[in-house]
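First up is the structure itself, then whatever we jot down about it.
Take a look at chain A:
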Amino acid sequence: MIVPFDILILIFLVVAAVISLCVKDLLAATMVFGAYGFLICLLWATMGAVDVAFTEATVGAGVSTVLFVATILNTRRKSTD
Partner candidate 1 sequence: MTMSDHLPVLILLAPLFGAVAVGLFGMREPRVCLPVTLAALGVSLWCAVGILLRIHDEGPLDYFVAGWEKPVGIGIVLRADAINSPFLLVIAVVAIFAALFAVRPTGERESGKTPHFFILFLLLCTGLFGITITGDAFNLFVLVEVSALSSYGLIAIGRTKRCKVAAFHYLIMGTVGASFYLIGVGYLYLKTGSLNMRDIHDILVSNRSLFGSRTVQTAFLFILIGIWTKMAFFPLHGWLANAYSYCPSSSACLLAPLSTKASVYVMIRIMVSVFGLDQVEANAAWGDLVVWLAVIAIAAGSTLALAQREFKKMLCFLIVAEVGYMVGGAWLGDSGRWGLTGSVYHLLADATMTSCLFLAAGTFAKHLGVVRIDDLSGLFSRMPLASSGFVIGALAMIGVPPTGGFFSKFYLIRGAIDAGEWIYIAALLGSSLVNAVLFFRLFEIAFFGKNPVGFHREQGPIEVPSERLEPPFHVLAPLLGAAALVILLGVFNGPIVEFIRTALLDPVTIVSEAR
Partner candidate 2 sequence: MTFESFATGVGLALLLLMIPAVVRLVKGPTALDRIVAVNVIGTKTAVLLIVIGVVFRQVEMFVDFSLAYALLNFTGSIAAARYLHRAAQRGEETPTGKETN
């Protein structure tokens, strides 16, 4: 546990979460959600949860963003809210 890291990352985390919900462009929203994944991976690392961080890194960086983008390709990029 490294407390100063922890606090900064948590702040970033909340910002990223809110941004990913506020942006109307879904492509941007999903990419920001990817950044949220990166940050949360860092958070697990600072808490000493290496395996969770590893999983989050592979899933967040490798898979979930791509799945979102694939869905947006087959649907629509704009959102009304």
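One rule holds for everything that comes next: a contact is a pair of C-beta atoms (placed from the backbone, for glycine too) under 8 Å apart; a residue touches a chain by one contact, two chains touch by 3 or more; residues count from 1.
As a selection rule, all candidates are chains of the complex that A comes from, given by their letters.
In this text the structure is predicted, and so the values were computed from the model without any measurement.
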> Of 1 or 2, which one touches chain A within the complex?
Replying inline: 2
> Once bound in the complex, which stretches of chain A touch candidate 2?
Replying inline: 2, 4-5, 8-9, 12, 15-16, 19, 22-25, 27-28, 31-32, 34-35, 38-39, 41-42, 45-46, 48, 50, 53-54, 57-58, 61-62, 65-66, 69-70, 72-73, 77-78
